[in-house]
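Shown next, in structure tokens, is the structure this report addresses.
Only one protein chain is missing; all other protein chains are in place.
In order of appearance the chains are A, B and C, and numbering begins at 1 in each one.
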């Protein structure tokens, strides 16, 4: 089953390869009469684009989006919206030597195993550039959510062993790591630069908080809200784990600790819980509390250190990659994870 | 979107409530001419059924399965298979008092928020009994996989802070915890009994290993194999996290450590990797190495300790549950997680 | 892709074979808090059941429905509803001789070509008994529609060359042919009896009218309302054609004749059309006028006249069927077509 479409009521179909003509997305199911401008979409793409800071890849793409359909006189019409971004700064020649080589940690091996053919240039379809379509669709999803006062906030929670000690949302966009703790951010940046200099890469943890989500979203028993979020997050390149609320920590907890106590909040006239170990989802359905989840991000597989590997024919090779790579993908995964979270939520919210 | 169906080519639809007439499943897309007997399905259900040991719920259900369709003269015909298990030992009277109470950690609150009505008896649709349909379908999925020499092994990796120190598959079914380390198993059992005595519950970690899976399974970019597994696992009641391979540990690793080195294995004439940090999935597609993932299991929410909560009307209540509950659900989640893993794999494998 | 599920938001999954243990249906996506009784479902099944009159098959099945899930204290809960009907009067021995024979006009040949195995008893899955699940689901769909004042009326429009000359809905249930013209009904009944006596069968045309459907239903460009209805109707055994509004007659018309003129109806304060050549659907979306379509029904393939055919091995055979068959299936297709129309409409209407 081909699977370049995500969602059921808000359907996002991405297409395009890293070094092809263009990457893009078709979004079907956008409610009609929504005001949306190119600038609103571009703004989200700018958060994801390469070359933002000295700790991201030097590939320079301005990633300008073009709207091909579905928007008429500044408003959506209910018909599918196609958005494209043409690839420009490809430097495909950097990949000529790698044509027949299985890059460790890369999808080249598995794509070949599956399809028997692979666009080796820059990661082809498995490239992070595929996520441009997701972010563009996410911009529209966020616009829909904003009408319902739902907000999605993503940030880097940890890099290597450095963890954010406090969460101050106002700090996130003030540092290149997208960390909500300005002190930890500086340490993270320093560490990434060291690792970059050594030609290596490093992993991290990204956290997403969804605020303002009403109780009642999620479709048991298989499309539980947390299950849908898990799938969306695990579909992002480099993500190796997902946990919600207490997550893996819950394995060590007692029921008497973990059960969130219900109380009646007079201010909002709502039933709420005093703690939120469950992370805003119970039985697969949102509780109305903040939805809080984390994803584990592996170190970028493209590194400039010699590695033993094989070529397609099975011959031993020793390679060192020349491409322009991110030493830590967390800062650029933040907008992608936000976009996917927005897409998931909208899919549950739309009652078209 | 209703979501009681899982899978696309191998479609599993479960139905039924804990205290309703029956629980069951319809499985569509089973290849024709597969030999399958009631006993093979019953065997898997027996692993999941209550009352197996002193550390599981005392509800006594023999959970006998009945085949209603799709099997003719001992073989599948390619038509949908309906399997049902009638509920017997319900004791719905235990729940009469709880009718209007929001049980902490339970889905009663969110089901009411979503549907405005709730079958409160024993958890209704949110009950673990819903997973009977999954396990029955999983029995058929496992049979299909066994023809391709693919094996799924699940076990309890950790309970509270006790972790299995070694993995000996032969030990798993020899202890009530389903732990592959017999020494850790004893400690776990003892701990669970203590917690049970205190009326409390505890969480744990379950690990699944898939052996013999060929390279090439998974559908980028959205139905990546790990993404599909994550969704399947997160859809199981009580699961709060999923990680594959190095998982959350990868956040602390360097690329030079994490990248699995390719080598040519002369014995099998296959390209393999020396390490398996990636957990058998690269770019969302299986590598041919073992697929290894873990799920975080929260402590059972039903406990026999007084808890503060509310009734539906928002009045304060203090409750202590009388039902017969599992103090730690890990041992009984093992067959459910295995079943879901089998269902995911078959869905990718079938080329009907 | 297995395809025993119909619909997206209101999902109907049927299962079961003619001579198996039971036939049934799982309906997912039924809105919660809908009052529905066994009797309401049984009433629809009674319209479809065999042995209603001397012009239907003599197989006597009382087709009593059992509710297994999804209904709690007389109301739906938003969880899947499973309904089953056990097979009773099978007489599988009638089919023993036919085991290896390709019955002309029957699906035995194509099922074998597809699956390589076939439950030959009474048509197996290809039997009309499969439609029991559809009619049971349709009863619930009709209940949902009735809340919105939408009504579905089906009837036999033609048998052989005899056509209803007038449409009087009050007559439909007063004759065994389900014809809205009492005079034509008598002629049809007489003709069917003659054909039956000769061991033969005959085709006909069934018309469906949907009244009260609001404007705006249908999902261009692929799930147009008429396209969805066409698929639903063509999925009913024995149906060979579908046309809406002017249908095949439109091929001979001019645009100036066919275009329905818009006018403002003061009584209802609605924009309406003076004619309804389009049959209530324009551009795949309902106009608010009556939706009117017809289906072509082929003569039942089971006849008691000697026919030349082959056995599975390719040997010539000459057979005469002994089973109890309908000489004309139109009267019993009426409730099935109504049910499928109701299912289609509800799928478009539900905004879950």
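By our rule, a contact is a pair of C-beta atoms (placed from the backbone, for glycine too) under 8 Å apart; a residue touches a chain by one contact, two chains touch by 3 or more.
No experiment lies behind these values; they were computed from the predicted model shown.
For the options A:54, A:75 or A:149, the residue in contact with the chain missing from this view is A:75. Among C:82, C:117, C:158 or C:184, only C:158 touches the chain that is left out of the view. Residue C:244 is the one among C:117, C:150, C:244 or C:291 that touches the chain not shown. Only one of C:122, C:180 or C:299 touches the absent chain when the whole complex is considered: C:299.
Looking at chain A, the residues touching the absent chain are 1-5, 8-11, 13-17, 20-24, 26, 28-29, 32-33, 66-70, 72, 75-82, 84, 114-119, 124-125, 352. Counting the whole complex, the residues of chain C in touch with the unshown chain are 1-6, 8-9, 14, 102, 104-107, 109-111, 113-114, 125-126, 130, 158-161, 195, 200-205, 215-224, 226-235, 237, 240-264, 271, 277-279, 281-288, 296-303, 305, 307-310, 314, 316.
In the analysis below, only the chains that are shown with their structure count from here on.
Although chain B and chain C carry the same sequence, what matters here is overlap: shared residue numbers make up over half of all numbers found at their interface.
Centre-to-centre, using mean CA coordinates, chain A is 27 Å away from chain B.
Annotation for chain A: residues 8, 220 touch two or more other chains.
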